[in-house]
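Missing here is one protein chain; the remaining ones are kept as they sit in the complex.
For chain A:
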Amino acid sequence: MIKFLFDGDTWQELYDSIRKNKLRTLVTIFGVGFGIFLLIVLLGSARGMENSFNRLFGDFATNTVFVWGQRTAKPFKGFQEGRRVRLTLDDAYRVEDNIPGVEFVVPRNQRGSQVNRGFLSGTFQIAGDYPLLDKVEKKKLIHGRFINENDMKNKRKIAVISEDVYKQLFEKDEKAIGEYIEINGINFKVVGVFKVSNINMGPPINMHIPFTTFQQIFNQAGRIGWMVITAKPEFNIVQVEKDSKLLLKNTHKIHPDDRRAFGSANAGQQFAKVTGFLKGMQFLTWFVGIATLIAGVFAIGNILLITVKERTKEIGLRRAIGATPLEIKSQVILEAIVLCLIASIIGIIFGGITLMIINATAGQGPDATLVNPSVSIAVVLAALLILIILGVLIGLIPAFKATSVKPIEALREE
């Protein structure tokens, strides 16, 4: 068999057979080539989509839940329903200390306020934040830095402003770091400018100031707007959310079944939905791609069957002058494999080029929908292997057909 493959005449025979049937060879190659082309482009695009989602979520701790207070829905322990629930800093500490699996809890405050700079002014959403916030949703800083522990301890009047605020309060190309803006009548020094992220959990925030400073200037005492609870990677965020809420209900004397008292938004669940969607996409891609491949391979089998039929007499003659059935079968199967291989290589090349074009057009810039669409070599090799196996299997049918006709019948005069 090895000798068969390395014999130049084997290939000469194959070349003759292909050359003799240029059109059918082209058509079959197109069929399988298109199949593998589709598989590569679809898989690459799905990967690109996954990459772009990952980039969007990349700045964001996905095992995170936001919890805030609302009004109670049930009377409990002598309290009427409709009582307003306000979260405090102590609640945050309690959750952090008592709930298993909590990585950290970030309390946050937020309110709208007028901000002035000279004659320019605007109303912005201002958040009082811990430096830890940077771990939950990574701030993309264009200039400067985020809030640090020193700012917290000294209740420093500093602000990290968004690009939008910068555009409204500063001239183009004006330096913002070190400049002062006026919040609630108090001067704040700008220490950082951040870029607004594509994905935002919770309300949009225009500027961050230290939590402690926020407490002081807006007179918040221990109250907090909401808390961001991040679970350790190995813990289920849904369970952490349940546990935390139950603990909070206990401390605030709220009925355990009260579902309105605390509002929450679970980033993990949102993220799981998207990943589930991506998984579905990938499955669909494989399904469509492989189905197309199989259709293409069947086309090759079909065409080979026709060729074998056309060549009944020739095959009969070859057998009369000494070709064994195995030699005839090997030749037909080899033809199927070679056609599959040529087709898939062409398909892979064109698929790769298409992915490059997609990357050059839809894959550039920060808002790209398909980031780095690509297919791993392993997948390509797997597809090739599948094709070769399918080629052998599909080649078996015409191969057996070729030797099923007795040479005497094949040679019989019409």
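Rule of thumb we're sticking to: a contact is a pair of C-beta atoms (placed from the backbone, for glycine too) under 8 Å apart; a residue touches a chain by one contact, two chains touch by 3 or more; residues count from 1.
Just so we're on the same page, contacts and distances are computed from a predicted model.
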item	value
Listed names "RNA polymerase sigma factor RpoE", "Sodium:solute symporter", "ABC transporter ATP-binding protein" or "Aspartyl-tRNA(Asn)/glutamyl-tRNA(Gln) amidotransferase subunit A", with the criterion being the UniProt name of the chain not displayed	"ABC transporter ATP-binding protein"
Hidden partner chain, touching residue among A:Asn54, A:Thr324 or A:Gln364	A:Thr324
Option touching the unshown chain, where A:Thr88, A:Ser162, A:Ser244 or A:Thr403 are the choices	A:Thr403
Missing-chain contacts mapped onto chain A	8-9, 16, 19-20, 313-314, 317-327, 403, 406-408, 411, 413
